[in-house]
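A protein chain is absent from this complex, but the other protein chains hold their places.
Chain lettering (A, B and C) follows the sequence in which the chains are written, and residue indices restart at 1 in each chain.
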Amino acid sequence: MIAQLVLNGLVTGMVVALGAVALTLTYSILKFPNFAVGGMITLGAYIAWLVNVPLGLPLPGAAVLAAIGLAAVMLAADRFVFRPLRDRGAITLLVAAMGLSLILENICRLAFGNVARNFDVDPERPWRVSGLRIHPEQVTTAVVTVAAMAGLWLVLRHTRLGRAMRAVADNPDLAAVRGIDRDRVTRRTWVLAAALVALSGVLIGMDRAIDPLMGWAYIIPVFAAAILGGLGSPGGAVLGALLIGVAQELSVLVIEPNYRQVVGFVAIALVLLARPRGLLGVEEIRR
Amino acid sequence: MSSDVTSNPLVSDAALEVRGLRLGYGATEIVKGVDIAARRGAVTTIIGPNGSGKSTLIRGLAGLLRPLGGSIWLEGRDLTALPAVRRVAEGVGYVPQEANIFRNLGVAENLRLATEFVPGRQSSARERDEILALFPDLAVRGALAAGRLSGGQRQMLAMACALLARPSILLLDEPSAGLSPRLVAETMQTVREVCDRGVSILMIEQNVAAALPVSDQVVVLVAGRVRLQSAADRLLVDHNLHRLYLGEAA
Amino acid sequence: MTGRKYTLTRRHLLHRGTAAATLALAAPWVRPAHAAEPIRIGIVIPFTGASGVYGSEMEQAARLVARRINEAGGLLGGRSLELIIEDSESQPTSGVVATRKLLEVNRVEAIIGYWGSPIAMASKQLLIDAGKVMMVSCAANAVTEDPHDGLIWRFQAKSTQWGPVGARIMLNKGERRVAVLAQQNPFVISMVEPFRAEIERQGGEVIREVIYNPDQPSYRAEVEEIFGTDPDGVFIPGLLTDFTSIVKEYYRAGFDTPITSLSIAADANGKFIENVGAELAEGIHHFQPAPPLDSPNYKRFVREMGAPEDTIFLFAGNAYDQLSVAALAIEKAGTTEARQWTRVIPAVSNPPGTRVLDPVEALELVRRGEEIDFIGAGSDCDFNDIGDQLNRHFLHRVIRDGRNEKVQVIA
Partner (left out) sequence: MIAFLVTILTLVAIAAILALALNLQWGLCGMVNFGLVGFFALGAYAAALLSLAGAGPALALLGAMVITAACGAAVAALSHRLAEEYLAIVTLGFGEVVRLTLLNESWLTGGALGLPGIPSPTLRLPGPGGEHVGFLVLCLIALALAYLVVERLARAPFGRLMRAVRDDDVVAATLGKDVVRVRIAAFAIGCALLALGGALHAWHFGYIDPSQFTPIVTAYAFMAVIAGGRGSNPGILVGAGVVMLLIEGSRFLKDVVDFVAADQLAALRLILIGAGLILFLIYRPQGLGREYRRSAASFPTVPAPASS
């Protein structure tokens, strides 16, 4: 029973992890918590649905197109929303992101209505491995998440773009002095983040159903994971997501399940009190 | 207001020339129209009391602030409108105070980033070895996060990074800040050596006593204006000037 | 799917064209003094928020009635019906503001719709104070419990009527140790206690009850919790979106305990099977208060709604009936004064009288002074003295091979 809950929690955590990592990436480059991640999840899922169901492309292809589509949308958002506001402080950007989320979510509602949609995938019964029930979608989720994380790690550690991103995150002024164009890095960060969020939207859509409110339901776990791990730390975001996933599933052993969303917060509050920068958060540079 | 020394840009031996530069944040003007000529192959040091606008000035020269007025010329090219990210390719090297390295990146990555995004200013392997030879303290494990270096090592790493992009002028923001007296002396010596290898230097210093001996030229900045620009040795011997412009800072 | 959506939209446009024309004619600033003033009826239904899915079909159904009545000459000797539709946003506060606007700006005679008990609860006092008629499509008992001067009419079975029906269906299947997985909302919550009472009355046992919050990121923990207790059967009263997620989770987790649910979740105009596919939906029992499925009126209604023949509309039928009953009562009373026509509602909707299925035909009969018993598209439309519907029959169906099969009608 406990092993099953832990397994379920890990898978829940993985779905959250992609969004949390995307959040933490944009945070480290743009220095504001991007509340639009909720609307991005929803839009990503709907783009994938549009490609998958009415156009009939298999889901992996749909996910790729969703990533591209969402990236294009976020590039436009960067150009017309975030860039004009870049120097107004984190909270202004954060509130603008909330407005953007409202726009994205309602574009989906305008185009697709309120009815829940589902991808064209045949659900399958679980395998039983020594008492544990593991179903293929959990494996898909795990593979996709791990692959995405590994890819991201490679990009961050071993590419020019990755170095530029980490440099801007570390010290934007110095990065400028070293010839790193922050606007370019910002745009590429949006592309990466949008791809991750679109994937997460597809996984969430597979897990539950696609409806205009799906992003809202996930925005809090995504933020909780990113903050628990320390905003700005991708590894921390993954760790935070997995911890929150497992803690929430395990909490039903002691409390009523309808209070389990509270568990995440209590955990965050406790961790933040002990480590105000999150689990793997880095000390910010003070000038 | 004009400085004591006026330069003629056409026949100037200045590497970096600043004319009527005004800088500030929003409506607040901090640097109120300064003219400076940093001589080629020399160390020019800007001194002045706290709040005189030194840091704002050097950030403006590095391109981190958009000028409110005036112009900036490097080797006869107009840099005024260029943002920081483009000035480095034109030959402006900048070592900020304190936050002068990427703390979370390795030492090797810091060195790599010094030139990776600077088109056309890669140094050759020989130049590279020569530059690194100036900073023996940097012989550490490349993967070590730069934030874990000592204060002196960080300063060295920062200067090395700036030099690798082969700047025409190196801007140093208080290289002695936060260092022990022994390290201050070492750092100043390195500054001199770098200059002697042909890199013009413009630096800001609070520690006038340490900076003057290695400087060729001194600019005194008071309340956002140049109060005096003169040869360093002249200032060194003129105790009146000392008291008058530097006050307790000296 | 999308194709149907587009035809609906085109149909919408046609309707709207008519409505716009009516509106333009009716606009006060262009209305000639002698023209008959339209009779305004407000509709408060959700288009956005958690229950946003049900607004469109209700709007469409109400417009259908208004159009037919207006084409047949309107009410009270030529006054047309004008509908003013407001979005409740699935939120009581918005519902209240919408209600106020309809009452105070549009000066409507009645407000119908009211999907969602909190919205009706928050708005009802306004209608009572204004002395206007309120017709609701929600189930919470509390809506009609307090005195309301005979102004509130419920076109839906009460929550407490639903629970025992679910219990009987499960007991009939031989499930005695049962569990409940219910959404935390007023409609569902108030059916849980009657459900438990009925199970226990018949010697069964509710071994676990889990309440979940709407709009959760996932329902995995709840599914593990409830099916892990290994009951004979699980009663899952929920709504479409959460029920879809729960069933997917249940299937993938490898459970096979039989499920009984509500048709708003497990049918939802065919959306559920479309959502999860035939294999997952197989064997799920569900029930809902039944519209008169075999009546020609209902069949025509489904046709006019542009839906497949076997569609079972739950809320669209309510809106259709609400507007029809209001129109009949106004015609019968000969006045738009709400306090008067609300009193004749039982006279047009309850027996005795000629059973009549079509609102336009019924109007004819009323004008001829005949006693009628209107049978609607959503229900028989019979009411008790506090405005709750009587004689609700429940249709119990089961999903087999991707189709809803009728099991029985439960009285």
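Basically, a residue touches a chain if its C-beta (ideal position, glycine included) is under 8 Å from a C-beta of that chain, and two chains touch if they have at least 3 such contacts.
Please read these numbers as outputs of a predicted model, since none were measured by experiment.
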| item | value |
| --- | --- |
| Candidate in contact with the missing chain, chosen from B:Arg66, B:Arg148 or B:Arg197 | B:Arg66 |
| Where the missing chain touches chain C, by residue | 9, 12-13, 16, 19-20, 23, 47-48, 52, 55-56, 59, 84-87, 89-93, 96-98, 100-101, 103-106, 117-118, 121-122, 125, 140, 142, 146, 184-186, 189-190, 211, 213 |
| Residues from chain A at the interface with the omitted partner, ascending | 27, 31-33, 81, 84-96, 98-103, 105-107, 109-110, 113-114, 172-173, 176, 216, 220, 223-224, 227, 231, 256, 258-259, 261-262, 264-265, 268-269, 272-273, 276, 284, 286-287 |
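One rule holds for everything that comes next: only the chains that are shown with their structure count from here on.
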| item | value |
| --- | --- |
| Most remote chain, CA-based centroid, reference being chain A | B |
| Interchain centroid distance [CA atoms averaged], chain A/chain B, Å | 42 |
| Inter-chain centre distance, chain B versus chain C - centres from mean C-alpha coordinates, in Å | 76 |
| Euclidean distance of C-alpha centroids - chain A vs chain C, Å | 38 |
| Residues of chain C whose C-beta touches two or more other chains | none |
| Of all residues in chain C, those that touch chain A in their complex | 1-2, 5, 47-48, 50, 52-53, 55-56, 184, 210-213, 215-222, 224-225, 228, 240-241, 244-245, 248, 251-254, 271, 274-277, 279-280 |
| Chain B residues within the chain A interface of the complex | 62-64, 83-86, 88-89, 94, 96, 98-105, 109, 112-114, 116-119, 161, 165 |
| Residue numbers on chain A that touch chain C, as the complex places them | 1, 4-5, 8, 12, 16, 53-54, 109, 113-118, 122-126, 128, 133, 135, 137-138, 204, 207-209, 211-213, 216-218, 221, 248-249, 252, 256-258, 260-261 |
